[in-house]
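Yeah, one chain of the complex is gone here, protein chain that is, but the others are all in their spots.
When the chains are written out, they are named A, B and C in that same order, and each has its own residue count from 1.
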Amino acid sequence: MLSSNQVETLSASGGVDLSTWEPRIFAFLCNWCSYVGADLAGTSRLVYPATVRIIRLPCTGRVDPVFILRSFQRGADGVLVSGCHPGDCHYSKGNFYARRRMLMFRKLLEFAGIDPRRLQMSWVSASEGSKWAQVVTDVTNEVKALGPLRA
Amino acid sequence: MEARLLDRKQLSPLVDALIADCEVIAPVDESSYHLIESASEMQLTQLKPAKSPKELVFPQREVLLRYALAGDDVTLDEPPPPAVADRVLIGTRPCDAAAFPVIDALFGWDDVDAAYFERREHTTVVSIACDQPCDTCFCTSVGGSPAGIEGSDLLLTPLGEGDYHVQVISERGQSLVDRYERFFRASDQAHNRERALLEDEWRAAIEQTVDLNEIEMADFESPVWETLAQACVDCGICTFLCPTCHCFDIQDEGDPNHGERVRVWDACTFYEYTRTHAGQPRPMHYRRYRQRIMHKFRYYPENMGKVLCVGCGRCIQYCPVRIDLRAVLEAVKG
Amino acid sequence: MEAITENIRREARRLLEEEAVDVVIGYQLGWDGVETVPAFVDQPAEVDKLVYNERCTHNLAKYLVGREGYLTSRFRPSDQAVRVALVALPATLRAVVALLREYQFDRADLTVLGIVDGTPVGLEPDVEVGRIEVDTAKEEQIRAQIDELDGMSLAERREWWRQQFSKCIRCYACRQVCPFCYCEQCIADENQPQWIERSPSLWNNMGWNLIRAYHLTGRCSDCGECDRVCPVGIPLRLINSRMLDEVEAAFAFVPGTDPEAEPALAAFQPDDTAGFIR
Partner (left out) sequence: MENIYKPRLMTVDNVTQETSDVKTFRLAFNNGGEEGFTFEAGQFGLFSVFGQGEAPFGIANSPTRGPYIECSIKEVGKVTRAFHDLNPGDKVGFRGPYGRSFPIEEMRGKNLVFVGGGIGLAPLRSLLWNCIDRRDEFRDITLVYGARSVADLVYKPELEEWTAMEGVETVLTVDPGGEDESWTGEVGFVPTVLEALQPSPENTTVITCGPPIMIKFVLLSLANMHFEPEQIITTLEMKMKCGLGKCGRCNIGPAYVCKHGPVFSYAELQALPEEY
């Protein structure tokens, strides 16, 4: 179960030195697809940036936007929400709800002046280890280009 | 201490001279008092800022200590003492100034809140009398006056012919006048008399709805409380904007490993305020409303000898459903 | 205005005399005789204190729901349930529709004395007590402000909101006047875990205001009360109006206009927008 402490422990503080700065990305992964996919990437020894801190949830439908705001507050430069492909949800429709929520929350962030690219979503199945590696690489590059959130 | 006169045109130069020597805080817009860097930022309109100046001595968020955890070990650091700089609060209305001595009593009750008094002692309060009170003002009903001196170090009263009459109320006020003597002239009996007449005139302009000496609270169990609070939405506006409401919460904020223990304003109108695992002594909002009124007009006077209200009228003006404290006091007279 | 006042008084008297309702929630003049304030009338003899004028803006649906709501109070024994007549502005009507859709109370317990303005509302008032004009000036003003914000760069907009949210004193008036903030325990009051810290730091204030905006997404009836009551003048209505637009654009949904439609974020379509997903 996710606790606020988990998010907090992942965070760090301190000033930002842009020459050595690497983005910090909190990834909320569903237990059934993306988490297994990320695991597969690891056991397949795929190389991808060490920028993500993974938080496992039962389903992307469990992702409350307050987790995302709290992540930003606690030091994340980007947040990635990843779950099963549409139709593959273990609970049949959690990812459909999550899709609407993330869409709207991105709009809200954008209106508040926070680049919506700091909140990313992906579908990564249990067998898509290489997609996971690619997603992390792409998201890292995109967030890196945006720079630190709290600079 | 002898009164002075200050040409109204000299106010801005005086403020700029003060800014050169210390921090100056003044109303800057309709919502708050703020540090100013030039006299031109000062907004001396009739409307009091929404937020009272209590936050200058009792900030809404105040770090009490910082903690850091490493393994079994904890280190505690205290924040540096606040407001070491001398500062002048200028442009307060007499009601807001009068609130300071009222809450001094609380923060000095047996255990002295040192940070609070550190700020108080470094703050010189220069108030301006109200020549045009708002229609929500009721200072005269709770023992105040639109030209009251309570809590001020200096009181400026705008006189007819372009001068402020300057009452020197305290040692702090005297030292300010001494230091900036060049801006002031001596007052005389005629001006002093004019000031007194104006005060009487302005007092009369404020409808005195309740006589403080007659405030006789309805019984705790009276049904009037439920009726009065019917529309109350349980927000914190009245308490947060009030210059005398002082209740607070203490929270640890930050990581589990390092963070701050902060004191933050709280409101008796909030459900969470008294809720515990064991229940809620004030579950219905009329009970919370009754607590607020009783605290101000009965409990606080009983414990501290002062009414916890200066009649500034913010709770009326900003109430989402316009619950009128004057009406409440009238209704609970018994 | 006078006609609406007369209609409200007449219907209130009738409903109370016929004992069709136990209380009429409407507006009355405040103590100063100028401002209007909510009124709770339970005696036919008192109906003449009910008024309607242009200062009547409170969304009275707020009083129906929540811990002490007239239709949901948990302090009132179930055998003492009350039937309520509610003076409802267009936004109040939309709020009632949305609250019904959220299963907050039974339609049968509520008699709606509706004041309509021609904008779509998914509910036929039991009695139409008046017709008013849409405040187009206000709408245009909001539109213009939103456009102005949209014209800014992200960084400028962030700075603009940073200044707004820095003012927040966490008095929760926005929440307390909102008919949709009926939660038994608000997430801002939750402490296990403490998602939103209580002190008014910038990030804490952003957390609070953005989460509230998100919780209203697809629900807000656009009454503007949060904006009106904010003592430090944070233009909260801009966020809520903007999110209404987003919801309508993405899901063709306007809260309170269709009694059957599921709230936007409590529903989905298999073919919802997915372009942003990797």
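We adopt the following convention: a residue touches a chain if its C-beta (ideal position, glycine included) is under 8 Å from a C-beta of that chain, and two chains touch if they have at least 3 such contacts.
Keep in mind that this is a model prediction, so the values were computed, not measured.
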item: Among the chains presented, those that the missing one touches; value: B, C
item: Contact partner of the left-out chain, one of B:M1, B:C22, B:L69 or B:A204; value: B:L69
item: Chain not shown: contacting residue from B:M42, B:L56, B:L106 or B:L156; value: B:L106
item: Contacting the left-out chain in the complete assembly, out of B:K51, B:R93, B:R120 or B:R263; value: B:R263
item: Subunit C residues that touch the omitted chain in the full complex; value: 191-192, 194
item: Absent-chain interface as seen on subunit B, which is shown; value: 64-65, 67, 69, 72-74, 76, 78, 81, 106-107, 109-115, 118, 220-221, 246-252, 254-257, 259, 261, 263, 266, 268, 273-278, 281-282, 287, 291, 294-295, 298-299, 302-303
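Definition applied: only the chains that are shown with their structure count from here on.
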item: Chain whose averaged C-alpha position falls nearest the assembly-wide average; value: C
item: Chain centre separation in whole Å, for subunit C relative to subunit A (CA means); value: 34
item: Multi-chain contact sites of subunit B, meaning residues that touch two or more partners; value: none
item: Subunit A, residues touching no fewer than two other chains; value: 5
item: Residues of subunit C that touch subunit B when the two form their complex; value: 30-32, 35-38, 40, 58, 62, 67-68, 75, 167, 169-173, 175-177, 189, 197-201, 204, 225, 228-229, 231-233
item: Of all residues in subunit C, those that touch subunit A in their complex; value: 149, 152, 154-162, 187, 193-196, 203-204, 206-207, 210-211, 213-214, 217-218, 239, 242-243, 246-247, 250-251, 264-270, 272-274, 276-278
item: Subunit C-facing residues of subunit A, complex; value: 3-5, 65-67, 69-70, 72-73, 86-87, 93, 96-97, 99-116, 120-123, 135, 138-139
